[in-house]
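With one protein chain withheld, the remaining protein chains of the complex are depicted in position.
In this document, chain identifiers A and B correspond to the written order of the chains, with residue numbering beginning at 1 in each.
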Amino acid sequence: MEARFALPPGTGQTSAARVLDDWYVVCRSRDLGRAPRALTVVGLPLAFFRDGEGRPAALLDRCPHRNVPLSGGKVADGCLECPYHGWRFDGGGACRRVPGLAGEAESPARAARAFSCVESDGYVWVWPGEGPPDREPFRFPHLGEPGWAVAHDAFETVGTLHAVAENALDVPHTAFLHRGLFRGTGKTNELEVVVRRYGDRVEAEYIGEPAPRGLVGRLLAPGGGMVTHFDRFILPGIAQVEYRLSDRAHLVVSSALTPVDDQRTRLFAVVAFRLPLPAWLVRPILQPIARGIFKQDARILALQSATIERFGGEEFVSTELDALGAHIRSLLKQAERGGERKAGEAKERRFRMRA
Amino acid sequence: MEARFALPPGTGQTSAARVLDDWYVVCRSRDLGRAPRALTVVGLPLAFFRDGEGRPAALLDRCPHRNVPLSGGKVADGCLECPYHGWRFDGGGACRRVPGLAGEAESPARAARAFSCVESDGYVWVWPGEGPPDREPFRFPHLGEPGWAVAHDAFETVGTLHAVAENALDVPHTAFLHRGLFRGTGKTNELEVVVRRYGDRVEAEYIGEPAPRGLVGRLLAPGGGMVTHFDRFILPGIAQVEYRLSDRAHLVVSSALTPVDDQRTRLFAVVAFRLPLPAWLVRPILQPIARGIFKQDARILALQSATIERFGGEEFVSTELDALGAHIRSLLKQAERGGERKAGEAKERRFRMRA
Partner (left out) sequence: MEARFALPPGTGQTSAARVLDDWYVVCRSRDLGRAPRALTVVGLPLAFFRDGEGRPAALLDRCPHRNVPLSGGKVADGCLECPYHGWRFDGGGACRRVPGLAGEAESPARAARAFSCVESDGYVWVWPGEGPPDREPFRFPHLGEPGWAVAHDAFETVGTLHAVAENALDVPHTAFLHRGLFRGTGKTNELEVVVRRYGDRVEAEYIGEPAPRGLVGRLLAPGGGMVTHFDRFILPGIAQVEYRLSDRAHLVVSSALTPVDDQRTRLFAVVAFRLPLPAWLVRPILQPIARGIFKQDARILALQSATIERFGGEEFVSTELDALGAHIRSLLKQAERGGERKAGEAKERRFRMRA
């Protein structure tokens, strides 16, 4: 049959990147209990469970015997048990039991593929590459420091990790898409932006930025003033926004992004804050605002994704205002090819924007 | 994975044709107001809106910046504004505003692709080809002529433009599928059919046809008698049925067909009539009959389309009764290749049918 479109073939390009050799957040530690969980990470269907010692474990979610998903079974004796014939696998993937078999259960051919899995900062992390891991998971800043409080939230959206990271770190859309909620529509200033690109990250510093207006601004800086504002992307998927208003207020939102597959992304937001207001007051104000912003972003990201699919690929035109998008893309593509990530000297670029 | 069918591979043939260089109805003029509208025409996702002067405009429904559909935004200052970063585009596609940008907004790289769009006979029409248009849209006959009234209706159905046009102009199925409603089941006459093929159209004239029986017949010709009956297809998608009963009654149903994509078609029916009954009485009788007929046809067209998809292509066997189908197909395929459409001398063919 012929294709369905009068459109010329699209670019076939997408910003989806498959960086397998790194750590991704799976879920909060408290959300992996007795029952196994099925979660797809970078396109890999995985079954997560806790072994006999309570350590998190991840197996490819397919029984080597008859290809039924192991996550449909249950945990028995610290092993994950297939619901079809009851084969059991330990956290390392070794087959420990084949009901009915007269001989030995364990055999290399019967092993399930296992992935490195750790707990850190209250989250379960997985390394979807072949391993073994050659680094530690990202550490969320300021957790447990005196004077600091923390809030957690999690979302899932249609969109590549790149699209979600660019969105999370993009300044111009906040004044437009989140108008009123996040930024005001009052008079504009011109501010200077410094972009610094490293081997494993890129950051933008905004100089001369007044305290954000709108609801979020009034919460962070009731008295106004100038802010220190950084946006950062750190491989493989940390999108970090840092706001500081001298000594009065400091806020770091670190979003750990986990690609479900090439088209869907999970976002685990860890908000560390030191504010003039008590944490018990900040949290219930922060959460509905964060969810409102996320809902607007998720809607746009889904529309973007559907349009890219429909047109057969991305075809972006950028301006200097798109400060980080191209850098995030090149970092991801380079990491996908297994390129080195030496921090090294930053390459710096400056431009002016109106905000 | 292997294919799912024991069926041998299908013909891969479909009657879908992509004639881009011509005018297609988008909607009635009154149905394009202040809000933009997303409509797909010949597979092109388009965003329609009215510019500062109220003229209809059509842009490819994808912001050049980050590929969000422009139709999700709103019209501001006579421009279509993207809902993500607020970029604005005028009716010609030029970028007029990039919020936050210190420099000039307009730049050829930032332009959205625009399509020619006009209003004619109370409809908005679009030319999905590169343009510029080298002809006017089709004019519906008898609009505004003394003694004539008009009724409008619109439908959408699964089916190629070819399948819908053939269905709209096919006589034998009316006696069968629309039995009772459209034609009776009484005794059959033999009548002569003359098919005349021109460079841009084909018509069938039915000679010796008694006034149609059934509900429609009783409405058009309460006294019976012989009718003058023409069925016409005019490129790129006008299916026209004309019935005349001497001086008593005259009816021309012009259906403007717009392919949504290769598998779906919109039908805008313009019914011009001069009847012994007053228009206020005809319209409420006509509409439910037309909708009843359309519903039966749409059901069959959807079944046909699904079967063709399932079998991997069309595989039609025709008889002489299929007077126009092959001509419509060759006209469309020739127009798709950009062939000339000189009216010229007609090629004529005659046959007899029982009706």
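Throughout what follows, a contact is a pair of C-beta atoms (placed from the backbone, for glycine too) under 8 Å apart; a residue touches a chain by one contact, two chains touch by 3 or more.
Source: prediction; values computed, not measured.
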>> Can you tell me which of A:128, A:159, A:172 or A:236 touches the chain that was removed from the display?
In response: A:128
>> Touching the hidden chain in the complete assembly: which of B:60, B:169, B:286 or B:355 does that?
In response: B:355
> So which of B:287, B:304 or B:334 would be touching the chain we can't see?
Replying inline: B:304
> Residues of chain A in contact with the chain that isn't shown?
Replying inline: 10, 12, 14, 16, 18, 20, 42-45, 61-62, 64-69, 72, 83-86, 98-102, 109-110, 128, 261-263, 309, 312-313
> On chain B, what residues meet the omitted chain?
Replying inline: 1-7, 171-173, 175-177, 190, 300, 303-304, 306-308, 310-311, 314-321, 351-355
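By definition in this document, only the chains that are shown with their structure count from here on.
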> Which angle of rotation, from 0 to 180°, maps the CA atoms of chain A onto the equivalent atoms of chain B, to the nearest 5?
Replying inline: 120
> What is the distance, in whole Å, between the centres of chain A and chain B, each centre taken as the mean of its C-alpha atoms?
Replying inline: 47
